[in-house]
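Here the complex is missing one protein chain, while the rest keep their positions.
Up next is chain A:
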Amino acid sequence: MKPIPFTGRGPRGRGRRTRRLLLVGAVAAVAGAAVARRARAARAAEPAWFAVTVLADPAELAGPGRPDVLARLAERHEVRVTPAPGGRGSEIAVRAADGQARQQVRALKQLLETGEVLVVKGQPEGHRTVLGRTGLPAFRRLTREGLR
């Protein structure tokens, strides 16, 4: 049988094109990841503010009489308190707030507005699967600290 001449077409050619496409795809993916990483780094260079509006007088949240949690947050973060428009109280903004800081700001808002921080742990529940037992605490932590 005569050998089939290589022409750049046919099965062998398709294989080469596929490999080339895969290579191009891989390079594009790596380049995309690098761009995304640079974009994340650029975002990190200018950390975002986490802000909530609290139905409280700005005077309550400033000066030496401010809540302890705000004073503690101010040691680690830039904290800004400004009047909210339309009689909606004060805007508390914390720069570069991590998960813990976000939780603390949310808890402070609840405490100032309602007098307590709502608890759901310890309620009745039926049989939890292994996934539920491990996943739920993780879900709660993630959704309280704020998904990025």
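By our rule, a residue touches a chain if its C-beta (ideal position, glycine included) is under 8 Å from a C-beta of that chain, and two chains touch if they have at least 3 such contacts; residues count from 1.
In this text, contacts and distances are computed from a predicted model.
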Please identify the absent chain by the protein name in its UniProt record; candidates are "Hydrogenase-4 component A", "Glutathione-dependent formaldehyde dehydrogenase", "Aspartate carbamoyltransferase" or "Multisubunit sodium/proton antiporter, MrpB subunit (TC 2.A.63.1)". "Glutathione-dependent formaldehyde dehydrogenase"
Interface residues of chain A (partner: the chain not displayed): 53, 55, 88-89, 106, 109-110, 113-129, 131-132, 135-136, 139-140, 142-147
